[in-house]
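Every protein chain except one is present and positioned as in the full complex.
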Amino acid sequence: MKKVISANQAVSYAVLAAKAQVIAAYPITPQSSIVEMLSGFCATGALQAKFINVESEHSAMAACISASVMGARTFTATSSQGLALMHELLHYASGLRLPIVMANVNRALASPFNLKADLSDSLSQRDTGWLQFYCESGQEVFDTIIQSYRISEKLLLPVMVNLEGFILSHTYEIVDLPEQSQIDLFLPPAPARECLDVDNPCMFGSTTDYYINFRYKMHQDMEEAKTFCSEIDAEFKKVFGRDYGLVSTYLCEDADLILVTAGTIAGTCRVVADRCRAKGMKVGVLRVRMFRPFPGKQICEPLRKAKKVAVIDRDFSPGCGGIFAQEVKASLQGINCGLPVYEFIAGLGGKDVTDKDIELIIEQTHKMPNRGESTWIGLLK
Amino acid sequence: MDRPAQIKFPIPEEELVYSGHTACPGCGAALAMKYVLKGLGPRTIIVIPPSCMGTIAAGFPFSSLKIPVLRIPFESTAISASGIRAALDVMGKEDIHVLAWAGDGGTFDIGLQALSGSAERNDNIIYVCYDNEGYMNTGIQRSSSTPAGAWTTTTPAPFVKDTPKKDIVRIMAAHNIPYIATASIGYPADLIRKVKKAKEIGGTRFILIFSPCPTGWRYSPEMTIRLAKLGTETGIFPLYEIENGEKYTLSSKRSEKPLRDYFALQGRFRNLTKENLQQFEERVEKEREYLKRLAG
Partner (left out) sequence: MKKRYSLKSLDTLPITAISFITTEGNETGEWRSQRPILDQEKCNRCGLCWMYCPDNAIHAEGGAFQISYTYCKGCGICAKECPRGAILIEKEER
């Protein structure tokens, strides 16, 4: 059924379709409408789940963790400050190897306060052992949440699905909500795994010198995730006719300059790439959809044929620069590719990244020497 | 066990704690666990945050508890139990007790917010705080349960703690939860009776257990039970129950022993001044009057 809904509503419908069993969440702008809608589904019985009205995001994640150790399918959603408050527990969730799925509505971190889109909140959590996806449309948000349950329940690793605050979360688009029977076929109840059980008692999560071994297992499974996520994506396409890839490329085949970015900025980049092509400039666009594990191979493959790369980050790591840029450079270094990478910081705190901004970025990559530093776009005068 | 007929007290024989655990000799917390699990039985799931009990439960690949255990973050004891309950509910499993177990640090301090959350929602869990009046696992630091006048490594002599112990029971009573009890490892039969009573009620139940710690309180380990009893006999740790936030029942008799007897046994009170002692006496007297009034 096709419906005009916001991406936040797409999250809620996906969780309904996935038949989550325990949901614990705490409201925060711009995520609140997800919590409101889900609590409604649980109250009316549309979703046969326990909704826990927790007193903080910290407790939201703690409840998901313990419910998940019991074998329940769990969900939470948060944003920015809430995600930061969860930080300690994100490590617990992945360390206990729990298939928790979370939506994070990207928002800038205080201080100063800013309620709008900025990917620094989730990127600050990149080392917590969660898979991370960055979406571009309401449809992709819905589909990625459904995929995430399959992925997490196979790999026993938690998955964070990111969507930019307001720009995506509050934008209404047509979203195709598949038949429940189709969803059920693609996403059956979770396969059996080791859980807490009074008939077979054991202890989860104690102190150990085998820590390094368990981390190694996590590393192996993160590596496997790169292949497995592609397989799931392909299977998803067979059933629903849509796929997304770990990265999505546009006109990259013969491009001299490839713009690399994540989330909604990619759409604007494609419009500008079309314009450039009309003027005879060979510009391509690569959108990074999966950030953890980082699909370095899938990113380098299309890039290596280009002459220049410009990475546009709606995020930044003080003292280092754009976070996607650092990861892209590290991957290129890994394959001994000396391609010049230009770094641009744009759209922090929800600032619009317009077509003019992208054109300016392209112009700069032509004119400026590559000093290996980031260039900031859109500072207010 | 082949129980000698002479044993008079109503204590279940089944042990749900394995020997070989790593509590210090004479540990009150280990006894608290032994008694609570005797009361609850094997169909119990427990969550334990970082604390001495986390250590006593043992490191991987070992476990000293015969029930399922989840080791959880320090702040999250109550909500972790609530999450387990939620999962049991959706799975339709009803005959299982969910036990949240934390020290005073994990309860009075860092876990108070989550505990208040679970209590306000009246989540169906049993919360036990074993009270050893300090952060023992990290090396005897002050908690808000440490009494005034006590030495700890962060209230070093002569600058011992100058504020009284936080009254966690009143805080919990203000949540109007169905059942609250204070108990002591010095009185196992009373303790187990309270656990069994709690077990029969739904909603959030809170039990505070006085659990002397030889290592942190600086006394010789054989005195653990003596001290536990003295705590109650002197009126420092009165035993009572509160039902639905309003029905108070005292389970210990009027104290007769002088406070001095209790303090004298413990190295941590070596710096106690005359004024400290007097303040203590006044506070104990006030508390006794308060409880008597409420118990009617």
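The first chain written gets the first letter, and so on, giving A and B; residue counts start at 1 in each chain.
Note that in this section contacts are C-beta pairs under 8 Å (C-beta built on N, C-alpha and C of every residue); 3 or more make two chains touch, one makes a residue touch a chain.
Nothing here was measured: the structure is a model prediction, and the numbers come from that model.
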Next on the checklist: Need a quick check: the contact residues on chain A for the chain that isn't drawn.
Outcome noted: 95-97, 156, 194, 200-208, 210, 213-214, 216-217
Checklist entry - In the full complex, which residues of chain B touch the absent chain? => result 1-9, 11, 15, 17-23, 25-28, 30-31, 34, 58, 60-64, 66, 69, 188, 214, 220-226
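Note that in this section only the chains that are shown with their structure count from here on.
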Checklist entry - Roughly how many whole angstrom separate the Cα centroids of chain A and chain B? => result 43
Checklist entry - Which positions of chain A touch chain B when the two form their complex? => result 21-22, 24, 48-50, 52-56, 58-59, 62-72, 88-89, 92, 196-198, 201-208, 210
Checklist entry - How about chain B: which of its residues touch chain A in the complex? => result 42-45, 47, 54-55, 57-63, 65-73, 75-76, 79-84, 86-91, 96, 113-114, 116-117, 120-121
